[in-house]
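Below is one structure; the comments refer to it alone.
Every protein chain but one is kept in place in this view of the complex.
Labels A, B and C are assigned to the chains in the order they are written; within every chain, residues are numbered from 1.
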Amino acid sequence: MKKIGIVGGTGYTGVELMRLLARHPQVEVVAMTSRGEAGRRVDDLYPSLRGHTDLVFSDPGEADLAACDLVFFATPNGIAMREAPALLEKGVRVIDLAADYRLKDLDVWSRWYGMQHASPEWVEQATYGLPELYRDEIRGARLVANPGCHVTATTLAILPVMGVEWIDHERIVADSKSGASGAGRSAAVHTLMAEAGESVRTYAAAGHRHQPEIRQTLAAVAEREIGLTFVPHLVPMVRGIESTVYLPLAGEPEDLQARYERYYAEEPFVDVMPPNSHPETRSVRGNNLCRMAVHRPMEGPMLVVSSVIDNLVKGAAGQAVQNMNLMLGYPETAGLEMVALSP
Amino acid sequence: MKKIGIVGGTGYTGVELMRLLARHPQVEVVAMTSRGEAGRRVDDLYPSLRGHTDLVFSDPGEADLAACDLVFFATPNGIAMREAPALLEKGVRVIDLAADYRLKDLDVWSRWYGMQHASPEWVEQATYGLPELYRDEIRGARLVANPGCHVTATTLAILPVMGVEWIDHERIVADSKSGASGAGRSAAVHTLMAEAGESVRTYAAAGHRHQPEIRQTLAAVAEREIGLTFVPHLVPMVRGIESTVYLPLAGEPEDLQARYERYYAEEPFVDVMPPNSHPETRSVRGNNLCRMAVHRPMEGPMLVVSSVIDNLVKGAAGQAVQNMNLMLGYPETAGLEMVALSP
Amino acid sequence: MKKIGIVGGTGYTGVELMRLLARHPQVEVVAMTSRGEAGRRVDDLYPSLRGHTDLVFSDPGEADLAACDLVFFATPNGIAMREAPALLEKGVRVIDLAADYRLKDLDVWSRWYGMQHASPEWVEQATYGLPELYRDEIRGARLVANPGCHVTATTLAILPVMGVEWIDHERIVADSKSGASGAGRSAAVHTLMAEAGESVRTYAAAGHRHQPEIRQTLAAVAEREIGLTFVPHLVPMVRGIESTVYLPLAGEPEDLQARYERYYAEEPFVDVMPPNSHPETRSVRGNNLCRMAVHRPMEGPMLVVSSVIDNLVKGAAGQAVQNMNLMLGYPETAGLEMVALSP
Partner (left out) sequence: MKKIGIVGGTGYTGVELMRLLARHPQVEVVAMTSRGEAGRRVDDLYPSLRGHTDLVFSDPGEADLAACDLVFFATPNGIAMREAPALLEKGVRVIDLAADYRLKDLDVWSRWYGMQHASPEWVEQATYGLPELYRDEIRGARLVANPGCHVTATTLAILPVMGVEWIDHERIVADSKSGASGAGRSAAVHTLMAEAGESVRTYAAAGHRHQPEIRQTLAAVAEREIGLTFVPHLVPMVRGIESTVYLPLAGEPEDLQARYERYYAEEPFVDVMPPNSHPETRSVRGNNLCRMAVHRPMEGPMLVVSSVIDNLVKGAAGQAVQNMNLMLGYPETAGLEMVALSP
C-alpha cells in the first residue's frame, strides 16, 4: 500500500478524493490537512465517509507529508506553487488539482490568476494531466497539473478534429454548463441555493480562465493558433458539466462518427455514444467517464459535439486518481470502476 | 370588458393565460375548453387559481366561442389550423400559441411538423406575433401566430445586428437552455422529475423546429440567407429559458452596447442590461420581459449575447396577452406589469 | 401616497417588500437602507426590480426615516429593538419582520435569542401581527411584530381547534419543511446549492426558536398549556413552507372540514381546500395565501392538517404588507391580489 497525502481536504475535491481512495485497493490515505479543521475527524465534517475512514484533519505544518509517496493538492490556486516544491525536492510526487501548474506561459498565467508565480522552474517540469493526450509523460512525471473541469469536458470534445483541414480552427465556440459544486465549498452569496436554484445564467462571459487552458492544449495538438469563444453557465444542479462545442466546417469532413469512435477506441474513460444520442450528465454521475455524442445538424456546415462529465470526478478528483494510477504503475482504472448513479 | 375564449386550457400555456387574464383590467375569460376535463372546475385542476375564477372547463363542441371577441388556441400543433378558420370567418380574432401559422413556407412547415396544413389560405394572412418587429401589423391582425419560446429569446438577442456588414450571417450559433415546463403538461417519461432532475442534456441536436422559425424572421430583417446552428438543452428547473447566441464578427463593429440599447430603447418588454451583466432566468420569472446582456469576449472576433425569458410568459402566454392588447387597442402592458419573482 | 421606509433592504424580505410595494397603489417607498450597499442602486443588486424603482440604498445614519409614515425593519434579530424606539417616539409606525418583539416573556426571548432586550418597554406595547387573530389590535398598533415563517404556516393550521375538548393539547406535533430562502441571503456553507441541493434534512431538532412563538399564540387562544414538538426541515427548493401538524384526538370530534371552513370563512388569505386535498407549496408561490387541507387518516385518533405558504410572502413580506394595510386603513388585500405562479 502506497502512502497518500491530501493537502486541503475540506473542499469538494478533497472529500471526493477520499471517496475514491477509501475504496482503492492499492493506496492508503495517511494524512489530510486543513488549517481550519485540524483535530476534527474527517467523517465528522463529511458524514458520508462514516465507516470508511478514521482520519483526523491535521495541521498543514504538522503533517508528515514528506513520508508520503504521493501528495494531492486540493487547495485554492496559489498554494501548491509555494508548498509543492519542498515536497518534490524530497522525492514526493505531486498532483495539483488547482491551476498553479496548468499554463506554460507565465505571463498568461499571471494575467488570469492575478499573482506572480512562486515556482516558475516547476511550471516547466510539470506534466499536464490529461491522460488521453499525455499518458506516457504522466507515468514518469514528478509533478502533474490536473486539468480544470470545464476544460476536460471541452477539450476532449474537440481533440479528435484538431489539425484536420476541414475544420475552421478560428471560430470554435464552447458553451459549457456546470452544476454548483464547481464553485467549491466556500461561503458565498451567489451560489446559495436561494440564489442559484431554479435559475440559469452565464458567468465570466467576457473571458474565463479556462479559455487559455483549453487553447493551450488544442494549439499544441493542432500546431496552429486556435480561436475559441468559451462561455460558462451555472445551472441548478449539484454535479455535472455539459459542454456543447460548435466547430465550423471548412470543407467536406470525413465520417465524423467514425473518426470520434476511432480516436477514443482504446480509452477507458471516454465513451463515444452511437449516432443521434444526447448524453445526460446523470449518466456519468459519480464516475470517471467523459461521454459524448457527435452531430452535424441538418448536414450543414457545423460539427456539434455534446460532452458530459461529472465535474468532481473526471473534472477533478477522478482524473487525479487516474493520473495517480499511471504515476504509481497501477491499472489506470483501479478504484474508478464504479457504475454511474442514474437516476 | 371584451370576451375571451381559451381553447385547450389544461396545459401550461392555458393556466398561464388564466393567471394573466384573471387580473387583466379589460377582459373577461368566458370559456375555457378541454375535451378531457369538461365539467370540471378550472381551479380544481389548478388550485393556484382558487379565488380567481369560477370557470368550468367546457366541451370544445359546446362552448360558444363565436361569441368571443378573441380566442386563444393553447392547443397542440395541428388543432388551430383545423378549428380557427371557422371562428375567423365569423369575425372572431385568433391568437394561436402553437406552431400552425408560424412558418410561411408550407413545405418547410410540413417537413418539421409532419402533417399537411389544413388551412394554407390563413397561413398567408397570419401575422407573426413578435411585437418588437411587427407591432403595427399585429394591431390590425385577425390571426396572430404567437412565436415559440426558444425562438423569442434567441430572435430578440440577434435582431439588433441583422443586416449589418460587420456580422457574419453564415455561422451564427444559438445555444438555448430551457426548463421542463417547456415540454408541456403531458404524461411522459423523459420529463419526469426523476429523469430530468439533477441533469443537463441536449435534445434535437440534429435539428429542431425552432431553427427554421428563427431563420425566417432573421432572414426577413437581414434580407439575406442566414446560417444558424441552434441546439436546445433541457436544464433541471421548471421555468425559464437562457439563450446564448454567438455571432462572428466580420469586421470592426460599432459600439455594441450602445447599438443594443438604442435598438430596444422604446420597447416595454426588452431590457438591455448594463455592460458586464449576466442575466439570470429568475430575474424575469413570472413576468413578460426579455432581459439580455451583450459581450465581446476579450475584444475578440465574436459577439456574445445572453438573453433570458420566462418560457411561459414572454415565451408563450405573456407575449400572447401583449399581442391581444395590441389587437384590442389596450395599452400594450395592460395586465403585464408584475415584478418578477426573485428569489 | 404614504411614505414608507425599509431598514435593511438587502435581504430577501427586503427585496420581497420592494416587489410588493412597487406595485402597491397607495404607498411609495422613499428610503431603503443598507450599511454595506449604501450608494448602490437597488435594481443593480436586484435586477428583477429594473424598471420598477429608481431607489438607491441609503446609509442607515443618513436616511430620513422619521419623515416616513411607516417603517419596515427587514433586519437581523437585535437591530429593531435598538433602532425602532427612536422612530416610534417620533410617531412613525413600525413593523418588525425580525423576532425582536414577538415573544412577550423576556426571559424566554433572551434564552432563545442569546441577548438582553434593549427596549423591553416596547415589547409590551407591540402587537403580534397575525391578522387572522389580532386584526383589530393591528389597525391601531404603533408597533407590529411580524410572525415567523414556520410559525405562520403552523399556527394557522392549528388555531381552529384550540381550546376544544376533543383535542389533546399536550402532544401536538408539527413537522415543517422550508425552502432555502428561509435561511436568508447571507454567505454560508450549509445553504450553498451544492450542500442543500438534492437532499433533505432536519435542523434544530432539539429545539427551535419558532416553538415558543407558536406555543405563545396557541396557549393564549386555548387558555391552557400547550405541549408542542416542532421540527423544521430544509428541502431542496427556493421558496415555500409546508407544515404538517398532527393533533391527537381526545374524544369524538365535530365535523373537522366544516369547522375549518367556518373558522376561516371570512379570511381573505386563508384557503381551506375541499376534502381529500393535498396542498402544494407552488400553489401559493408568490402570493399571500395560506392554503390548507384537513385529514383524519383512516378515521383514526389523529387530526392531520397540511398547510402551505410562501415563506417570503405570507411568511414574511406579504404578511407585513397585510399588516401595513390594516394600520394605514387600506383594504387588507391592497397590493396582494396576485395569482400564484404555478407551475
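To be clear about the criterion, contacts are C-beta pairs under 8 Å (C-beta built on N, C-alpha and C of every residue); 3 or more make two chains touch, one makes a residue touch a chain.
Worth saying up front: this structure is predicted, and the values here are computed from it rather than measured.
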From A:R201, A:R215 or A:R239, the answer for touching the chain not displayed is A:R239
Tell me which of C:K3, C:R259 or C:H295 is the one touching the absent chain.
C:H295
Touch list for chain A against the chain that is not drawn:
12, 15, 18-19, 22-23, 46-52, 181, 185, 197-198, 238-239, 271, 273, 277, 279-280, 282-286, 289, 291, 312, 337-343
Tell me where the left-out chain touches chain C, residue by residue.
170-171, 173, 175, 177, 179, 194-195, 197-203, 205-207, 211, 227, 229-231, 233, 235-240, 242, 244, 246, 248, 276, 278-282, 285, 293, 295-298, 300-302, 304, 306, 308, 343
Which positions on chain B touch the chain that was left off?
12, 179-181, 183, 185-189, 191-198, 236-238
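Everything that follows uses one rule, which is that only the chains that are shown with their structure count from here on.
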Identify the chain whose mean C-alpha position lies nearest to the mean of all protein C-alpha atoms shown.
B
Distance in whole angstrom between the CA centres of chain B and chain C is 36
Hey, how far is the Cα centre of chain A from the one of chain C, in Å?
44
Taking each chain's centre as its mean C-alpha position, how far apart are chain A and chain B in Å?
38
Where chain A touches two or more other chains at once, the residues are 179, 194-195, 197-198, 236-238
